[in-house]
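Presenting subunit A:
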Amino acid sequence: MATKPKAAAKGRAGRKTPAKTAPKRASSKSKSIANDDIGEDTRLALWRSLLEIRHVEQRAYDLFLQNLIKGTSHLALGHEAVAAGFATAMNKDDWSFCTYRGHHHTLARGASMEGVLGELMGRECGLLQGKGGSMHLTSVEHGAMGSYAIIGAHLPIAMGAAWTSQYKNTGQVSVCFFGDGTTNIGAFHEALNMAAVWKLPVVFVCENNLYMEYTPIHDVTAVHNPAGDRAASYGLPKIVIDGNDADEVYRTAQAAFAKARAGDGPSLIECLTYRHSGHSRADPGDYRPPGELEAWLKKDPVPRYRERLAEFGIAQDVIDGMDAEVLAQVDAATEISKASPPPGLELIDVDVWADGGTSWRN
Partner candidate 1 sequence: MDVIMPQLGETVSEGTVSVWHSKIGDKVSTKAPLFDVSSDKVEMEVPAPAEGTLLEIRVDAGATVPVGEVVAIIVREGEVIEAAAAPVAKAETVAPKTAAAPVRDVSVKSANRDARGNPLSPAVRRLVAENSLDPAAISGTGLNGRLKKKDVLAYLADGGSARSASPSPSRAMPKPAPLDFSGEDTEVIPFNNLRRLTAEHMVRSKATSPHVLQAVEADFARIARARSGVSAAWKKREGFSLTYLPFIAKAVCEAIREFPRVNGAIDGENLVVFRRINLGIAVDLDFDGLVAPVVKGAGEMTLHELARAIRDVSDRARNNQLKPDDFTDGTYTISNSGVFGTMITAPIINQPQVAILSTDGITKKPVVIETEDGDTIGIRPVGVLAQSFDHRAIDGAYSAAFLNRVREIIQTKDWATVLA
Partner candidate 2 sequence: MAELTYREAVAAAIAQEMRRDDDVVFLGEDIGKAGGVFKATVGLFKEFGPVRVRDTPISEQAILGAAMGSAMTGLKPIAEIMFSDFLAVCWDIVANEIAKARYMTGGQMSMPLVIRTANGGGSRFGAQHSQSVENWAMMIPGLKVVAPSSPADVKGLLAAAIRDPDPVMFFEQKSLYPIKGEVPDGEYVDELGTAKVLRDGGDVTVVALAAMVPRALKAAEELSAKHGIEATVVDVRSLVPLDTQTILREVSKTGRLVTVEENPRLCGWGAEIASIVADEIFWDLDGPIMRITTPHIPLPAADALEDATMPSAERIVREIVENID
């Protein structure tokens, strides 16, 4: 069994106030937020995003245990800051692409909780009406352009989307999230090279959680930083950051997006982070050395950010209030999903083609 992150438990224990707490201005005692480049509104947006991911993923885990979520599922517990940081820095019309471990990125772009949980549960209210499942969460209306379950495939695809925005000069940026294991597959290199040659507005984000699946990435990779040490091959600067610090992620994203929108081409960013649970539902993560998880839990992005907010003088009841509010939303989304019927069988025969049908003959 995967260890339940303490932060989540703590978050729940700290739930005191009812939902709908309005953010309050920081007190005079706070760190100098006025000079801060991020600002309170953005920080609270990051906090909300972190909480949404944490609570939805935690709920997904609980629903597995109740056998309400079938199939496989790859939780992003521990990766929240990467998703929250980048999504918060994105414009609404930017495009993001992620992997089968993509619940967090989809939620961070604004997809509804019942859309995510319902899809995991195979219900009609799911984002894909049950036709995609956990590994393919997509919400085009939110710019979440798909979760791709074959390692490497979506790097060239994200690069292609960036070609559209370059061709049409729209200023849109494509952001592509992938794991450390992806850096060893050919498509990674093809996409990086072509994006660099064509100077495309695409940002490649490696979530280095130290394990390609079960095998430590260092055991199978020629360089220390699987993404960062490859950047030079494509004429790009090496960027390796603390992926568990939402502020650092946010700032790095902003810089990369500015570069992309200025027509200066792609970026490759390696975010160091850690998976609190196993690779997938079936994996207890026994291969991890003793103490490693504990060490990383001290850097858990959610409690870290809770402290960050306090440092910057955000009132405790605001911090806790948002936590409770999000949890209540997750509860409500869970009930909506449970109540949602299974998808109608008529869905089997729709949407292979643009005409809505599936016919291959006359």
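The candidates came about this way: all candidates are chains of the complex that A comes from, given by their letters.
Quick notes on this one:
As a working rule, a contact is a pair of C-beta atoms (placed from the backbone, for glycine too) under 8 Å apart; a residue touches a chain by one contact, two chains touch by 3 or more; residues count from 1.
It should be emphasised that the depicted structure is a prediction, and the values quoted were computed from it without experimental measurement.
Looking at 1 or 2, the chain of this complex that touches subunit A is the one numbered 2. In the complex of the two chains, the subunit A residues touching candidate 2 come out as 95, 127-129, 131-132, 136, 138-141, 145-146, 148-150, 152-165, 167-168, 174, 186-187, 190-191, 193-194, 197-198, 347, 350-356, 358-362.
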